[in-house]
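Only one protein chain is missing from this complex, and each of the others stays in its spot.
After this line comes chain A, so read on.
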Amino acid sequence: MSEAYFRVESGALGPEENFLSLDDILMSHEKLPVRTETAMPRLGAFFLERSAGAETENAVPQGSKLELPLWLAKGLFDNKRRILSVELPKIYQEGWRTVFSADPNVVDLHKMGPHFYGFGSQLLHFDSPENADISQSLLQTFIGRFRRIMDSSQNAYNEDTSALVARLDEMERGLFQTGQKGLNDFQCWEKGQASQITASNLVQNYKKRKFTDMED
């Protein structure tokens, strides 16, 4: 990893996303099911199956069920639900919450929407009556999984870790990576290599790329 590149971190687990964070932008691109509470004229082109047709100005009719990205749902939502109302995605509903509480380690959180915790935390903005249960579920799921992530990241040295991270969501993968970095730095120090000046990773990567450019 580049040592001097300090990207903007995700704020999704807190009250608000970070405006400049690439991770948060990707997270808020994920979709959730909504219901329109009023007709939306002239936007029918985007939702062809729902469009009411040319006579009604190509409107999206009231009461349509759509999948909108989080950023759009957040922007159009207000507590009087004048434009749309939001449904919880399945994995944050009671059924899946029970599965998580039974055994959080078994679930493939990467498949469930790779930003499980971030997306779930931002979902709380929509004032669902289940908010308290959702936040508890997010917290307990993480607590249940954390031990394994910490253990595996601190003990997998110089090996292929793809099996270990396959079922982790993005936030957990970040944690795993941090753990690995700590492990590698410590091993490097133990071997006495901590004072060895090295070519930066950035440089090494650019060199590799140059060769492929020449082959084209």
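Rule of thumb we're sticking to: contacts are C-beta pairs under 8 Å (C-beta built on N, C-alpha and C of every residue); 3 or more make two chains touch, one makes a residue touch a chain; residues count from 1.
Just so we're on the same page, contacts and distances are computed from a predicted model.
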Complex member absent from the view - protein name from UniProt, among "glutathione transferase", "Large ribosomal subunit protein uL4m", "DNA replication complex GINS protein PSF1" or "Calcium and integrin-binding family member 2": "DNA replication complex GINS protein PSF1"
Which residue of A:Leu13, A:Ile83 or A:Val99 touches the chain not shown here: A:Ile83
By the contact definition given up top, give the residues of chain A that touch the hidden chain. 1-8, 19-23, 25-26, 29, 38-43, 46, 69, 71-72, 75-76, 82-83, 192-207, 209-210, 213
